[in-house]
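Pasting a structure here, questions to come.
The complex is shown incomplete by one protein chain, all other protein chains being positioned as in the whole.
Each chain carries a letter (A and B) given by its place in the written order, and its residues are counted from 1.
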Amino acid sequence: VPDPIITLITDFGESSHYVAAMKGVILAINPAVRIVDLSHRIPPQDIRHADYFLAGAIPYFPVGVIHVVVVDPGVGTERSLLYVELGGHRLLLPDNGCWTTLAARVGAVPLVRRLSEQRFWLEPVSKTFHGRDILAPAAAHLSTGIDPALLGSPAKEWSVLEMPQPRVTARSICGEVLSVDDFGNLITNIPAGMVESRPDQVRVRGRALKDFLWTETYGKGWPGQAVVLTSSVGNLEVAIAQGSAAERFKAKAGTRISLHYKPRARPGGKFMYRP
Amino acid sequence: VPDPIITLITDFGESSHYVAAMKGVILAINPAVRIVDLSHRIPPQDIRHADYFLAGAIPYFPVGVIHVVVVDPGVGTERSLLYVELGGHRLLLPDNGCWTTLAARVGAVPLVRRLSEQRFWLEPVSKTFHGRDILAPAAAHLSTGIDPALLGSPAKEWSVLEMPQPRVTARSICGEVLSVDDFGNLITNIPAGMVESRPDQVRVRGRALKDFLWTETYGKGWPGQAVVLTSSVGNLEVAIAQGSAAERFKAKAGTRISLHYKPRARPGGKFMYRP
Partner (left out) sequence: VPDPIITLITDFGESSHYVAAMKGVILAINPAVRIVDLSHRIPPQDIRHADYFLAGAIPYFPVGVIHVVVVDPGVGTERSLLYVELGGHRLLLPDNGCWTTLAARVGAVPLVRRLSEQRFWLEPVSKTFHGRDILAPAAAHLSTGIDPALLGSPAKEWSVLEMPQPRVTARSICGEVLSVDDFGNLITNIPAGMVESRPDQVRVRGRALKDFLWTETYGKGWPGQAVVLTSSVGNLEVAIAQGSAAERFKAKAGTRISLHYKPRARPGGKFMYRP
């Protein structure tokens, strides 16, 4: 049996000791754990970005792996910390809805517990760093094989994010940027399956893209050309070949992106949503 | 017995091959090592930041783990490289004082050796990259179980950082920013235990904060509000709820932060330092 794995997803960045302290806490409780960094660059306190990240990453992991998520603007307030089991994936995270899209994608009934058993926590617990003082030690104890039921009682309710849905009319689909990646590519909330044919216009923040390429992949555009394609998570994406669309269009999460069809070139009566 | 662990703390960043080369050197000597990245984002050549980082991270690790620290503005000059054993924690680092606060926090008598045994080094040793050529191979050999005494002779003296201490008067405590984290939170050198009651004014670089919240945690402030609280390392911290205090106040390490009390509201005769 390979050693247990704990992954870490945080918005801590790496210049401070926060991530390092969590790793120390985990290894002090279970020295056999293999720690795998998934990201410490979630934009600060951006729960929606964390939601997008988890949905794009967790389903690829083998079941049984323990994922610790610390994007936690509510630290120290009344919000709970949860243990979530979702189709075999195990997560420890604040109750802020950051696993909403993941849950929809995995499609299994979640088993949720509210962390309450302080014997699995560090002592004393600070008011500002529950990643180190509660989530990391709970994950480490879990990795030793304890029954998750020991962490706390089942929860019946939890926070769910309301995700912005694209608005569809006969001649347009209006969505927004869900996430900007490190290349500056703009991933929208428009599922590629919702789009039946090449639109006549693609607008970013209301302005039409010039000479955009409706294509399958970045490499097909000439350097600097706007390319509109299906992202690797299945959503519509706007990119600049060998450049940054985020810089070019000064776009960020929430920026409007819309597809427009001329009157006679209506996109077809059928709009199919393919999740 | 789990495989040995070597952690890495550097100011190398990640775009260049420096960290990667160190990992290769370690694994070539001991392929069983588990390498754990703690940070490669220590601000360049910032020994004080490294000192703050180590003090906040190393105490959480189990004893026996080997920590390699490469923040080394003096590389290639006469400065020594050290092996330090501190209450069971093992460190390999340049002799520049970056473990001063850690030593105070751990409170054990350090065993210090000066690295001199070249048979544990790479050959040839470059003048500019002792992390790869000396520290990494020494750590890897150590992880195979050799006696640390083989690395070099005991040292009686070593560099110690002089840390800026807060100045305390009857009506004020004047400190400075020790470290800025990736959220832009300002961690000061004022121990929370030194502050007995809410000050009437908190000044950053001489200017009083408006409407600041004297609180226990970030989540209590309204978005954009200045909050003054106890950091997870026990020092006074100035933050902006859901924002960056470093940006708002153009503050960085060394920026003055002071607490002021009105004449009749004197902070109490007793000033207690709680390390």
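The criterion applied here is as follows: contacts are C-beta pairs under 8 Å (C-beta built on N, C-alpha and C of every residue); 3 or more make two chains touch, one makes a residue touch a chain.
These figures come from a predicted structure and were not determined experimentally.
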item	value
Option touching the unshown chain, where A:18, A:218 or A:249 are the choices	A:218
Chain A residues that touch the omitted chain in the full complex	2, 5, 7, 9, 34, 36-43, 49, 52-62, 65, 179-183, 216-220, 229-233, 237, 242, 244
Missing-partner contacts on chain B, residue numbers	3, 11-21, 23-25, 27-28, 31-32, 34-35, 37, 44-45, 73-77, 79, 126-129, 132
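Quick note on the criterion: only the chains that are shown with their structure count from here on.
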item	value
Angle of the C-alpha superposing rotation, chain A to chain B, to the nearest 5 degrees	120
Centroid distance [mean C-alpha coordinates] between chain B and chain A, Å	31
